[in-house]
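Here is the structure we will look at.
For this depiction, one protein chain was excluded, whereas all remaining protein chains were kept in their positions.
Order of writing sets the chain letters: A, B and C. Residues in each chain are counted from 1.
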Amino acid sequence: MKALTWHAPRDVRVGEVDPPHLVDPLDVVIRITTTAICGSDLHIYRGRIPGILPGTVIGHEYVGVVEEVGPGVRRFKKGDRVGGAFRTACGACWYCRRRLYTHCENSMIFGYGLFFGSLQGTQAEYARIPFADTTLFRVPPEVTDEQAVFVGDTLGTAFFAAEIGEVQPGDIVAVVGCGPVGLLTQMVAYTYGAAKVVAVDRIPTRLAFAERIGCIPVNIDREDPLAVVNRLTGGRGADVVIEAVGTEVALTLATRLVRPGGVLAVIGVFAEETFPFPIREAFLKGMTVRHGLANVHAYMEEALAMILHGRLDPSSLITHTLPLEEAPQGYLLFDRGEALKVILKT
Amino acid sequence: MKALTWHAPRDVRVGEVDPPHLVDPLDVVIRITTTAICGSDLHIYRGRIPGILPGTVIGHEYVGVVEEVGPGVRRFKKGDRVGGAFRTACGACWYCRRRLYTHCENSMIFGYGLFFGSLQGTQAEYARIPFADTTLFRVPPEVTDEQAVFVGDTLGTAFFAAEIGEVQPGDIVAVVGCGPVGLLTQMVAYTYGAAKVVAVDRIPTRLAFAERIGCIPVNIDREDPLAVVNRLTGGRGADVVIEAVGTEVALTLATRLVRPGGVLAVIGVFAEETFPFPIREAFLKGMTVRHGLANVHAYMEEALAMILHGRLDPSSLITHTLPLEEAPQGYLLFDRGEALKVILKT
Amino acid sequence: MKALTWHAPRDVRVGEVDPPHLVDPLDVVIRITTTAICGSDLHIYRGRIPGILPGTVIGHEYVGVVEEVGPGVRRFKKGDRVGGAFRTACGACWYCRRRLYTHCENSMIFGYGLFFGSLQGTQAEYARIPFADTTLFRVPPEVTDEQAVFVGDTLGTAFFAAEIGEVQPGDIVAVVGCGPVGLLTQMVAYTYGAAKVVAVDRIPTRLAFAERIGCIPVNIDREDPLAVVNRLTGGRGADVVIEAVGTEVALTLATRLVRPGGVLAVIGVFAEETFPFPIREAFLKGMTVRHGLANVHAYMEEALAMILHGRLDPSSLITHTLPLEEAPQGYLLFDRGEALKVILKT
Partner (left out) sequence: MKALTWHAPRDVRVGEVDPPHLVDPLDVVIRITTTAICGSDLHIYRGRIPGILPGTVIGHEYVGVVEEVGPGVRRFKKGDRVGGAFRTACGACWYCRRRLYTHCENSMIFGYGLFFGSLQGTQAEYARIPFADTTLFRVPPEVTDEQAVFVGDTLGTAFFAAEIGEVQPGDIVAVVGCGPVGLLTQMVAYTYGAAKVVAVDRIPTRLAFAERIGCIPVNIDREDPLAVVNRLTGGRGADVVIEAVGTEVALTLATRLVRPGGVLAVIGVFAEETFPFPIREAFLKGMTVRHGLANVHAYMEEALAMILHGRLDPSSLITHTLPLEEAPQGYLLFDRGEALKVILKT
């Protein structure tokens, strides 16, 4: 089958690889119809993830059609149109039984090479999906591939962010970062009842997008987000702050924006091991800080329902749609910051 | 001062009564600028509430300006523009300290005559507001009187309904009843994250309003709401059902619509003492049923924030605006079902 | 193998039946070491459950050792010492993925004959356990069979009752009914933080047991439980009331005991279809009523941890331990009210 493989930093190629087949009774094999390039694929592309061997098929966002079904699978049959999570969850271990799917003891991540179970990526014509009953969801006919491909990763993460941020109706929410996950989190924060969302970034096109979806855009280079938040809240601070960047500067800002008794959700991925956390300010503020590897499995069907009923549309983030053969071009565009979201059609 | 007084069933008059003055150190007196006729005023109008003596000033929805301030009041000063709850809450008793304001041990209701503390109503030029710090809220300049007048009663009740109904993002919600509270509950359910709201009634104009705010309207005379809900949920039933009518027929329907493990919120006011509750079905479904005298004080500021930031607009329900002098005409229209919401300006 | 079979009202016999074997890839077969007679077995014994054919093996409380393991089972292997829930849960359907195991779309109940999947009962030497990964739990060596046999039914139900009753630290809790489930609920309510539990019944031995575990016993024939509760709460009423009887009299009492804003959990099983629910009082009180078919799967491991660490001991309820051969004698004792809990050893 055709697939995108990684060979060296900034060297990805489309070529032929062996197609996957059923291995475990709980597997399915799907024929992929739509896949996408995620921000974390960019880390691989740039050579920052150790353990990716040359020739690895990458990618972990996908929609497709079930082709083969293991004998233990209960929820899916051949021909079903499905999407799924960026990582598998067994559904039976201690964590899965408590809906902490992201901590599944048997989890594997798609397209990360030697790590997390060496599962092949989804920027390919076919993919093996272990633990299909818990990893996949059924796509209703009214939902397009271009919408569903967001559900199991970036949109699921946005729901997770709103959930751990404990967004309540009437809240003033600040989201630091307007990348794809940040923008989706802003959309989702409104569906969780935010009265107003403040969107912080420095890239004008992203801020313009945030403004279009109803946020107050704050360009960190020109304006102090704390002043904006204080104006909105009578000086209290934001009820919820979501850090969606993953840098010390962004997180430091985020801790300053949250009000006493408020919640800070940190979903940005940090390169550093430690962060100089303002422990004294956190004490005086009585701050709750929630960190998170996104537990997307818990929100996929709810996210899908919101798309189905027109409450939000993640596909508005798509800037480029390419055939799988042109995936390397998509990586190039994304790497240069010229694309917000690249979709690949097989 | 001028005020609307009740004299006999369907006999209300506007005339002169003694103006109120400060009684307790925690009182304020406000000059009312906007008041409204509530569905429960109609019960009084029709003579169904015992204990209303002829001459009683009625009404309990209000926006105004603070005129006099008791020495113990901490949050308000002369000249503040305010709205407030339909009943007072002391802020200090066992219930108030747990935010169960509606069960306040010292609560008084405006305009109910001998009951609940004999507090004069607000369809008048002035009103005394006991326990002002907990009963009132400040109205931001961007919010109109016509919006704010809903906050302390019908809109607060709608927030309460969504809250006790435990509406979650992605939920399918059914609201039985499209009166003012039902319609507002539908709006609020969306801000709590409902994916889709099914609105049940039999009055075409009300159903049309529900459809305009994004609901699936179901005319009970023509269609089975259970069939609609089952179609939306793959046969499971609604995640949340809110009963906003107060009749045996409506509540029986509501119990049938809720899915296993779902929540039924009963905010309709029943004339009967008992209801033949389907105890066996509730057991098999593992149903949660929440009953409620609306705890509006807990949601007033959040409701106001939603209006301020354009997330919802209760004033879209207003069909008639009259001067206080013509209040009897407003009652007549409302009584005949020709008005959805009547506003009175002083 | 040897098993207890039902033949007619009050006619149960121990004899030979065909042993079970693996049917589905997710099955295990266990050799039962300890089983018990449950209150619901008594309904079958007395002939009140339609659809139980003569010759049906009954019983649904069990501890045993895994003998055979289906190829899809991930958590258990031959030789594991296990207990389990009174009904199976598939772990993959819509409800199971939301931890509403009791509403599992594929659930089967042990020992109920034609109903719920015709699964053979556990008052036998062997049993087939479908969906073993979600239905079973591992028994630590420090926990006895006599303790573990309660976990998957009566004790799990007690945890469920405390959970849906929303028992909070400092609460005054009233439990109406001191049968096995009622008494266990009282124990569990203390572990959930109840400050004091009021135990209502009319059988002196049961009330004496309740008193020994720290409750205030109230003999309904001699004392008004409302007076006791009011004395404890300054007239407010109980924060949480748990109905564990299943009669109109008991539930009516329960509704009267709960304070404004409080919670009533109804776990008693009613013979009637409807109950004349005091809808007006519920409205005025702002009552939450939770009904429930016990979702025991969600609490089994927590219940086990409490036993393991000595926080509670359900085996204190055992009044009789008999060999399986003498099971008919156990039924007789239980039917006559001479036994509180009968354990059967194979």
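Heads up, the rule we're going with is that contacts are C-beta pairs under 8 Å (C-beta built on N, C-alpha and C of every residue); 3 or more make two chains touch, one makes a residue touch a chain.
Bear in mind that the values here come from a model prediction, so they are computed numbers and not experimental data.
Trainee: Decide which residue listed in B:68, B:133, B:248 or B:326 touches the omitted chain of the complex.
Mentor: B:133
Trainee: Which of these touches the unseen chain: C:3, C:119, C:132 or C:303?
Mentor: Only one listed residue reaches the unshown chain, and that is C:303.
Trainee: For a quick check of understanding: of C:76, C:112 or C:192, which residue touches the chain that isn't displayed?
Mentor: Missing-chain contact among the listed residues: C:192.
Trainee: Across the whole complex, list the residues on subunit B that are touched by the chain not included here.
Mentor: Missing-chain contacts on subunit B: residues 25-26, 71-72, 74-75, 90-93, 97-99, 106, 133-134.
Trainee: Which subunit A residues would touch the chain omitted from the figure, given the whole complex?
Mentor: Counting over the whole complex, subunit A touches the hidden chain at residues 94-95, 98, 100, 102-103, 164, 234, 236, 251, 260-261, 266, 269-270, 272-293, 295.
Trainee: Name, in rising order, the residues on subunit C that touch the hidden chain in the full complex.
Mentor: Missing-chain contacts on subunit C: residues 159, 162, 168-172, 188, 190-193, 195-196, 299, 301-303, 305-306, 308-309, 311.
Basically, only the chains that are shown with their structure count from here on.
Trainee: Going by the contact rule already set, what residues in subunit A reach two or more other chains?
Mentor: none
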